[in-house]
Structure formats: C-alpha cells, structure tokens
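The other protein chains are all here in position, but one chain of the complex has been omitted.
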Amino acid sequence: MKGVKKIEELIKKANVLIEALPYFKDFFGKTFVIKYGGSIMANAELKKKLIEDITLLKYVGINPVIVHGGGPAINQTLARLNIKANFIDGLRVTDQETMEIVEMVLSAKINKEIVASINQMEARAVGISGKDGNLIKARLKKYDDPAKDLGLVGEVKEINPELIKKLIADDYIPVIAPVGVNETGDSVNINADDVAGQIAAALAAEKLIYLTDVNGILADPADKSSRVSQLNFQEIKQLIENGKIVGGMLPKVEGCIRAVSNGVARTHILNGLISHPILLEIFTDQGIGTMIVQE
Amino acid sequence: MKGVKKIEELIKKANVLIEALPYFKDFFGKTFVIKYGGSIMANAELKKKLIEDITLLKYVGINPVIVHGGGPAINQTLARLNIKANFIDGLRVTDQETMEIVEMVLSAKINKEIVASINQMEARAVGISGKDGNLIKARLKKYDDPAKDLGLVGEVKEINPELIKKLIADDYIPVIAPVGVNETGDSVNINADDVAGQIAAALAAEKLIYLTDVNGILADPADKSSRVSQLNFQEIKQLIENGKIVGGMLPKVEGCIRAVSNGVARTHILNGLISHPILLEIFTDQGIGTMIVQE
Amino acid sequence: MKGVKKIEELIKKANVLIEALPYFKDFFGKTFVIKYGGSIMANAELKKKLIEDITLLKYVGINPVIVHGGGPAINQTLARLNIKANFIDGLRVTDQETMEIVEMVLSAKINKEIVASINQMEARAVGISGKDGNLIKARLKKYDDPAKDLGLVGEVKEINPELIKKLIADDYIPVIAPVGVNETGDSVNINADDVAGQIAAALAAEKLIYLTDVNGILADPADKSSRVSQLNFQEIKQLIENGKIVGGMLPKVEGCIRAVSNGVARTHILNGLISHPILLEIFTDQGIGTMIVQE
Amino acid sequence: MKGVKKIEELIKKANVLIEALPYFKDFFGKTFVIKYGGSIMANAELKKKLIEDITLLKYVGINPVIVHGGGPAINQTLARLNIKANFIDGLRVTDQETMEIVEMVLSAKINKEIVASINQMEARAVGISGKDGNLIKARLKKYDDPAKDLGLVGEVKEINPELIKKLIADDYIPVIAPVGVNETGDSVNINADDVAGQIAAALAAEKLIYLTDVNGILADPADKSSRVSQLNFQEIKQLIENGKIVGGMLPKVEGCIRAVSNGVARTHILNGLISHPILLEIFTDQGIGTMIVQE
Amino acid sequence: MKGVKKIEELIKKANVLIEALPYFKDFFGKTFVIKYGGSIMANAELKKKLIEDITLLKYVGINPVIVHGGGPAINQTLARLNIKANFIDGLRVTDQETMEIVEMVLSAKINKEIVASINQMEARAVGISGKDGNLIKARLKKYDDPAKDLGLVGEVKEINPELIKKLIADDYIPVIAPVGVNETGDSVNINADDVAGQIAAALAAEKLIYLTDVNGILADPADKSSRVSQLNFQEIKQLIENGKIVGGMLPKVEGCIRAVSNGVARTHILNGLISHPILLEIFTDQGIGTMIVQE
Partner (left out) sequence: MKGVKKIEELIKKANVLIEALPYFKDFFGKTFVIKYGGSIMANAELKKKLIEDITLLKYVGINPVIVHGGGPAINQTLARLNIKANFIDGLRVTDQETMEIVEMVLSAKINKEIVASINQMEARAVGISGKDGNLIKARLKKYDDPAKDLGLVGEVKEINPELIKKLIADDYIPVIAPVGVNETGDSVNINADDVAGQIAAALAAEKLIYLTDVNGILADPADKSSRVSQLNFQEIKQLIENGKIVGGMLPKVEGCIRAVSNGVARTHILNGLISHPILLEIFTDQGIGTMIVQE
C-alpha cells in the first residue's frame, strides 16, 4: 500500500515537471538579466533558494546574468571605518576613500560570495565588475553649481557587452558588480538598477527581473495588497507624477522602460523575499509581481 | 488569504523543480536510449505522457534516442491480410510478404506516428530505420537443418551509429524502427530489444531504458510484488537458469548486459504502464524498476 | 594489335569523361531535385540505372534530392485489402484506413527500398517523410459543399527544408516520401509532383527534374514524336487552355512554374523509361525532354 | 643637417626593434605567468612601466597572465580597522574578519586597479580570483596541535585553468587575485607566489617570472652585488640549507621548482624595481635576474 | 530514326560514365601526385589532354598534386646562352649561373605555363617551388674527392608539406617546381623524380604516377612490347642488378619504392605520350603501365 502511495507522490512531482515544460520551451537559449540587492542577501535561506533558481535556469537552457547591489554591506563597512556620509539631493557624496570601500565591498565581498555560492551548486560562475573588459564605461555627474560636488558619483555612458557574451558562450554565469570606470581608468559609483537595465538592453535579453522587498509596484504604496500586475509606460508616468512611484523604485522602473524600449521582451519587478521568486515568476502564467510593458 | 495559499502552492511546485536539479546536473549532455513497444502504444493517455517525458529530457539537455517495437500492430495487419504465422522454436518464420508488412508497420505506421507526436510537442524528431545510412547491418539466422528455414529473420551484425550522432548533433530526436538491412540491401526482421541494446552500446549511452508491461524483473514471475531493484550479471544468470527470466524478458536482460559490458553506465527495465515512467526513474533516487549492473 | 585496339577503346572512353567535364564544372556543388514515380519502379533494370545516375551525381559533386511517388504500389495494396476507391473530381477520397495504407507504402515500402538501393551503390541515403522534422506542413482540401468530403486529401502549406539541408551538409542523399502532416500531427495525402516543385523552390535548387513515362511535353499528345524541347510560361498557359496539357502532366508543369518563379535555374520533364535519363539530360547540350523557362 | 641627424636617430631606434625580433620569434604565441607584489605597486612610475611591458607582450603575440600579491595594502587596511595580527610560525592567523579584508583588498582594490591600468593602455584585461570558475581550489593548513589554529590560512589543492585558457583564447589578459576557495565555498588565504608557480605549471607556460625587490637570488644576502644568474635544483637546495635563501624568497624558488618540474621552460626571479624589468629580461640574452633550471 | 540513333549514342556515353563510377568512389577525397616532364610538354595536343585529365580529377573529388621536370627547356635556354655543360658521373655540374637558368625555367617558364593551362580549364592552380614555405629543404651532394665538385647539385633533405596541404584544403591544385633550398637560402638543383616520390610519401598520397615516354618498365629495354604490368621490390632489385632498369628510370623506381614504403597505396610508371594517360590508368582495371608494389 505504501509503495503505491509513494508512486502516486512521484507521479505528482513528474506532473509538476511536465507543467514547467512549456516554459522551458519558450525560454530555451534566452538570456535573463536578474538584479538583486541587499535585502535578499541578508537572509541565508532566501539567498540559497535564489541561487538554486539561478542554477536551475542554467540547466534548463536559459542564460542568467546576475547584477547585484550591496547597500547595507557598504554602509556597514563605512560605519566600521567611521566614514560619515554626506548627501546632496539624496545622492551620497563619494570621495576617494568611500569609493574604495564601495568597490571593495561590491567587487570582492558580495560579488565573490555569489560566485562561490553558484559554483557550490555545480554551475560555473565568473564575477566581474564594470572595469573588466571595460564593461561599464561611466561619466561623473556634474552640477552646474560647483559647490555641489558629488565626487565619484556617475552614470553609465556605454555598455560594452562583449565580455558577458563570451562568458555566456563559454557556459559561465556572469555575476556583475556595478562599478563603472571613467576615461582615466578610475572607479565610478553608479546605480545598480540602472546598470541592470542597460545591460539587459545591450544584450537584447529576453527578460529583466528586479528582485525587491515589496510585492511589485503598489497602486498605493501604503497598501501592500494594492499590487498592480501590469503597467504600461503611460501608467507609470502618471504613478510617478502622482508620487506613487518614488525612491528606490524609480531607477527600477526606468531600467524597465529603457530595457523594453531596446527590445527586451519582458521586464518584471518582484518580491525577492518569497521562496524561489524567479521560478514562481517564470514558470507560472500568472506571475507574482509587476510587469512593465510599452502600451 | 487565497492569494497566499496560491503562492504556497506555487512554492511547492518550485521545490519540485529544485528537487530535480541534481538529476539535471548529472545527466546534462548525456544520451539515453529508450525502448518501448506495443503495450504502451495501445494507450493514448500513456503514450502522451511518455512523449512528454521524452520532450522534457530534450529540453533539460539530455539526448533521448527512441527505439520502438510494434508487435500488436504487426499482428493486426497480418491478420487483416489473412497471412498466417508459422513458428520455428518460437521465432516467427518471415517470408517476403510478411517482411513487407513488418517493415511497413514499423518504419511507417508506428515510426512516423511517434515522430509526429514528438513534433507536436515542439521538439524535433526524425524517424529512421536500420536501412537509413546503413544504420543496422544484419545477417540472417540460419539453422544447420535446411528444413528449418526462418526466412528473413536475422540478427544485428553491426551498428553504424554515425547518422544517429549527426541527428543528435543537429538537435533532432532520432526515432528508430528496428528493421535491419543485409548485404544485398534486403530488409531483415530483427529483435527490437536487441537493437536497443546494441545502439546503446554503439553510442556509449549514459542509460538504456526498457519500458515493459511489468514492474521490472520479478524474483517470482507469479508474484507481481517480487520486483528486484538491482541485479548483477551473476544473479541474472541464475534467474535464467532457474527459469525465472523467460520469454520477452530474455532479450531485454541480454541487451542490458551487452550495453553495460560496452560502457553504458546504467540500464533499467521499467513498467511503462505507469504515468511518466521515465521521469519517475530518472528524477528520483529510488528508481521504480530493476537496474542491471555488472557486479 | 589487339592491345592497340584496346587502348583506342579506352581512349574513346576517356574522351567521353572529358566531354562531361564542362557539365561537372557547371553543376559542382549544386542541388538537383528529382521526382520519379511508379512506372520506373516497375522495371528493375531501369530502377538500377536510375540509382546509378543518382549515385554518380553525388560523386561528381552534385547534391541529388529524391522525391518519389507510389501510385501503383498503393493501388495494389489497397486492392489486396479490398479497400474500394471513391473519387470526387478525380481526387481519391482518402479515409483514415486508406491514408494508413498510403503512408505505409510511401514512407516504408517504396522509400526504404530506394534508400537501400542507393546505399548498395556505396552512396549514403536517408529516407524521410514530410513528418520528419516537420518537413512538409499540409492543410486539408475543403470544398464549400460539405457533401464533397475528400477526407485526408490536402496540399502543401509550408516546406521546412532545414532537415534536408542538414542531411545534404552531412553528405547524405535525402529520399522523401510525399506524406504531409497537418496541425494536429495527422498524415495528409498530398501530390508528389507538387511536393517536388515546392521542395526545389524551398532549396533554391539548380534543377528540378520530373521523370515521367513520356518523352516530355507533346505539342500533340496523340503524336509521340511531337515533343517540344522548351516551353515558356505563356506557351504552357496556351497548351493547358487548348487541352494539350492534361491529367498527371498538370501538377508537373505547375511544379516547374513554381520552381522557376522561386529561383530554380532549370526545370525538366523527361522520359524516365530511357536508360540513364538523368545523365542524358544533364551531360548533353541538347537535352532529351522538355525544359520549362519563364519566357 | 638636423634632418640627417634625426634620421640617424630613427635608424638607431629601428635597429633596437630589429634586435628584439629574434625574441619576438621565440616567444610568439607563448604564455608568460608574471607575479608581482606590493613593492612595485607602491611606485606609480614603476607600475606604469610594468603595465607598458605587459601590454607590449600582448601586442607582439605573447600571452601574459598576471598574478598579484598585496601585502602592504592589506596591512594598511587592517591597521586602519585596528585589527591586530597574530602569527604562528611566521604565518598570519587569518580569522573570518581578516579574511574578508584580505579578499576585498586583493580581489577588488588591487585586482581591479591593475585591470583598469591595462585597459587604459588599450589592451583588454579581466580580473578574476581563485573563486571564479573554481580556479583555485584550496584546503586549510592544519597543525596536529589543535592550539595552533591558523584559521583560514590554506594551500593550493588544485588549479582549474579552464577559465584562464578561455580568457586567453578570447584575447583578454587575465589578472588573478590569489584567493582560494575551499570545499564549502569559503575564501582561503593562500600564498601568491605559490599560486603563480602552480598556475604556470597548470598552463605549461613558457615562462614564470617573479618580480621582487632584489636583483635575483644573492649568493650572500648581505651583498647586493652577489647575484647568481643561474641556479639548478641542487644548488638551490644547498643555498636553502645554508640559510642563504630565506623568508619571502622561499616560496618563489619553490614555485620555480614546481613550474620547471611541470614543463615550464624558463623561470626567473627579477628585480621589479628597475624600469621595464620584463622587457629587459625577455629581450636580452644576458637577462637581469636569476634563472632557475633543473640541472 | 536519326533521333533514336542519337539517343543510343548518348546512352553509350552515359554507360561510360557509369563504368567510371566505381573508380570515382574508390578515389573520392584522395590525393594523387603526378610527375611529368619535358617529353609531354613538347606536344601541345598531349599537354592539353593531360591538363584535361588533371582538371577532371579535381572535379570528381580527387586532389591532384603536380610535380614537373623541365630538362629540354633548360637545355635549350642554356644553349641559347652558350653555357656549356660539364658532367661528373653523369650528373651535370651546376654552377651559380646554370642554377639561375634552371630555376628560371622551372619556377617560371614551365611552372606558370602549367598553372595558366589549368586555370584556363576553370580549375584553380597555384604554382610554387621548393623555396615557397620552405617546401623542399635540400643539401648539396658532396664527393670525398674535392676535385669532384658538383656545385649546386643536391638532394632532398626534408619535405615540409604544410603549404601543399593548405592549398589542397583551399581547393587549389598545387603545381610544384623541383627547386630545393639549402640552409643558407640558396637554390639547389634536385632530381624531379625524387621530389615527386618524397612529396607523395610526405602527403601519404593514394597514388604516385610517373608519366614517361615509354610504356612502363620493360623486361627487355630493347623490346617495347615487353612491358611488365606489376613489379615488387625484389623483382626491381634484380632488374636493376641485371641492367634492365637504368638511366632516368632509376630515380622513378626509387621514388616508387620510397613512396610505397611510406604508405602510398599505389605507384605507377606510365607512358605519358598516350592520350589521357591518367584517365586510362585510373579508370580501368587493367591499367596501362607498370605498377610497383612491395611484394
């Protein structure tokens, strides 16, 4: 009797695999750019499940490209060194010493930890930053008012995706630290969400996925249950004007808009604090976050 | 509340995918030779699930190679034509007219139906017989006693796997009708189980799987619950001597022995009348049939 | 003296090879689609010579692609099974049972015999049908009048020539059974002449050759000596209107027109009942049948 | 008059290029592993000249692979954080926090600076650590005495050079941070000189070059002019026994011995504080440091 | 009536092509080294037919490699310049001026004429000498007696067949002038028959064919009808000892022996003064000259 039950249990599992088959077919050989940040990294269990998702993508023929952030770890290290933060218009003024810390945390501490986690799963990851192969050329942000000096804060000038393409062709999973390099070869502090959007655009990726700590875009930020499952450019514009999309969500929707405008088929903003958020989004029809579309 | 429940349901499914990940890893890029016959074909629902299994293998990076039989359909067509069967030592005497029917049923009716079913699933199959590219060179079986003339009954002389390898390299799923060709270019009636074992050996496949209508090899053929999960060559020899392995099971165990002896990593005899038998066998540690090993 | 005579004999033969050299040059690396049917197959000697021609093409750097019919053998098998034929407007109504016979005769009996004959000549053939690799997608023919149900009679909807191209690239000679597949994966009875024309067009072949049982197109069908060596589209149109081109010749001239319109350089309708008809047509300036040109 | 003088000056320069031609020929397509550490990095002018040397190698068809150290920068950062050093038998005890600093300095600060410097020269570098692509698998060093716990200090267990080979094949200059990864995916502190020797061996490099702050191996460490231009294994053994080779020079000679024993053609220990040390060593017959040979 | 006769004539020609088919099969993709010299070149009609043979080989998938001599044209040019010949032991003493003439006649006059003739046939030839790509490294022949100075007469030291292989791979017909190059880069006068044998050996050619002005090796040189159709090494040794193989035939049999000993399948000595000698030899079973075999 027990054997029979076990077989039935197995058949149920087989049925789940078969349910996923149409998605495997749709995404075979496609590239997904996945951005995630500090809130997920803080939870070992969630991190592990996310790495499992990424590894599974690779094994079913999808090419994941990871872009990571690192806010909390950077703040922690700066605090440990008693480096104080100055802000101009909400942007952290980044002097030479701060930039060094930012780069060390992003390009080494966080980047290599993700790489090692993926390699532990028997996939093969390579961690790079925007300096490697001149991947992310950046320029400094300048105010007209010379008193407002943001230091080494900058923005993406050009993505040079050749290295990513070669790593994908050689079956590695690229893991990208969002540090840019300017014309003099110096490091530039850039927004990781922007990097993800630009890289998805440069790769003409199939999907761009932002993992955040909310369930997607909320019609009313105060009401967690007000998630909107799909938004077009016009609707986003209104939500921004109405102050419903603010703060850290802004560069994400901008990244989605840039990506969609450059041929990325689908862009998603998801809650990364759920178990296996990528599988949930990809291998179900409903989706679990907000999808941005042109119209 | 309902949404939450739905998410939990989805997470359970994601967990099933993740459970399968270690098997995806182990079998990535490997070749599986799968033999199945008439009893499965008789059931449209089972056929469909089997084709799903085969398609899934392809999409998770495994190369399935299908060898099919066709006993019941052959018998039906022979009956329809009032062609009577003669047997010598249990082997059907195959005259020219019978051979023509055998070939038409195997190489067209059954073969192309499987091909079309796989193509319907958006994988890409190509059906071939042992004549194509001289895949299966055969010789006639001859008794010393000239009165015992089996006609066009023969056995595999040589497998020429180049065409299969090219089809796999071009991402097609080869579907093979077990019709041999002799030195004069004529069709030869050969045992499909033998063909499967020889092809697995010639390809140095990772797995050879026989789908039958029993749960594997039974220690006591009369007791369906007496399945043995693993047998080595020595144990098989004894079961044969003791008359526990007989009839249609004999060429299967011989195919397994040949395959294992030629470097095939694992050989299985399974019940194909269960839903998704291949997924059940492959993506679980326990397995559901009998595995043949050297020692 | 005798030796001298022998040498002179050999020199004459060498001169024949040298005469063929300009044609070898012209056709090197080109693709020829050759369609032939039942009347040639009925004659073992002619069949053998035709296979020799095809093999020779392959060895002098030309890529032959064979499309075969099978009318007489189909009729024979249907008769053997006492399946009666119904016709609507000259088209055989094809029910499920008839289609099964058609497919078995075309995709197995005839197809594999041609394959084996070529392989006997040490060239390497692979037999496929329109189901393999979804080569010939077909749709059913429908009359507005629901009483006129042709069953599984259809027409080519789309040729997917990738499998043929791969087989050619791998140095195989593709032998194609004209069985189409519809959207539900079922077999469809289609006209072999049409298939040949469509495949020649899809491959942008150098030549399309129809082997028939007459000397080409006759200005006066009653007068066998009235062969026209070349016809343009306009002239064909008139011959059809005047009832000079009728019956089985119609799909052949339509195939030629379609092929020429899609970039096939030369299309020929020849008498296949002559020894070595292909060599005669190809390796002489005069040609032996009718060539169809645009204008 | 002046023009003539200028031409003569130019001809002298052309002669220098021609003098280098035999070396270009000898080393065309070969791989050089170059290790350098903190003393060179401290001097901007020397760093620049070294990067020029590396870039020149690439442009004359040689494949440089860089392994760097980072002692002084690590010490500086640890001091900045008030992390105190404990030593056991001369090895720095590396706890979790220290390892984090070591990794951040090596894999980000130093590694990416070298990468950016090379890219500034219009060559294309990619910075990786031993974690990327599981390049450097390491194991912890353990004393029998449990009281002597070195923490995360380890040694190279296995070099997996595939990623380096792919980067070279794609025309990138690999820059390697000597951080190992153990079986649990954690970072391990390993000796950079050892890493360089092991990588040279794994790549079967043509040359392994250690850039130090002395003129090579000194027969008498107290006498800077006592450089020995060539030493064999036996002579090295004696110098070690006599206490003439000590401290940081020990892992370098061990690296050379390992490399030579594994097929590296030439190994050198040079003074990196001279201008263009690599060009001086490579493109002259005399060489400027100490070369280690088997016998 | 006439048309019928014409068809019969055409069918006879087709039969000749089909007769050649087994030879096409045997030699497909194989390399033939063909040496011919001055006696053929003197006859425009024979030259043309030979070039046709070579072109035909290329078009039926055989790779011809031509080595030519040039005795008569060299003598003519030397006479035109009043350069007198000195001989030591039957070898022409080759001073600097004579060598210049030899090289100019071989590497330009004769070589480029053959090249242009082949190109006129729409095949693609490239003429090279032993200097190109260091194809034929040679050393001078030296007598112990210093008075016997042969000047620039030498022998093959090493064949470097890479350039020939690349030209074949790029579908060119290599035409080789037998001028060697010594260690100082100077031209060396070498025997063309020897060059042909060595090149056949270095290429592991299928066939080596010497075209001469006799019908092969004669058992009795005085009796033109005494041709021997096959000889083994032992028989050749005896014919040499008995003075039956002498003069210019010696380096040819030595070339055959060297070629056979190094894996060349068949070597032939033929009369090149017959029409289409290569086709006659290759595409008939009997052959027309003498074949040299090991035993």
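For the reader, a short list of remarks on this structure follows.
Per-chain numbering from 1; labels A, B, C, D and E assigned in written order.
Methods note: a residue touches a chain if its C-beta (ideal position, glycine included) is under 8 Å from a C-beta of that chain, and two chains touch if they have at least 3 such contacts.
As the structure is a computational prediction, the values presented were derived from the model and not from experiment.
Judged over the whole assembly, touch between the missing chain and the shown ones holds for D, E.
Residue-wise, the contact with the chain that is not shown comes from E:Gln120, picked out of E:Gln120, E:Asn242, E:Ser261 or E:Gln286. Across E:Asn15, E:Asn134, E:Asn232 or E:Asn262, the single residue that touches the chain missing here is E:Asn134.
Interface note: of E:Asp95, E:Asp186 or E:Glu254, the residue touching the hidden chain in the full complex is E:Asp186.
Counting the whole complex, the residues of chain E in touch with the unshown chain are 80-81, 100, 103-109, 111-112, 115-117, 119-120, 124-129, 131-134, 163, 166, 170, 172, 179, 181, 184-187. For chain D, the residues touching the absent chain in the complete assembly are 6-7, 10-11, 13-21, 24-25, 28, 49, 52-53, 55-56, 59-61, 121-122, 274-276, 279-280, 283-284, 286, 288.
As a convention for this text, only the chains that are shown with their structure count from here on.
Rounded to whole angstrom units, the spacing between the C-alpha centres of chain D and chain E is 57. Between chain A and chain E the centroid-to-centroid distance comes to 69 Å (mean Cα coordinates, whole Å). The touch graph of the protein chains shown is a line.
Remark: the chains found to touch one another pair up as A-B, A-D, B-C, C-E.
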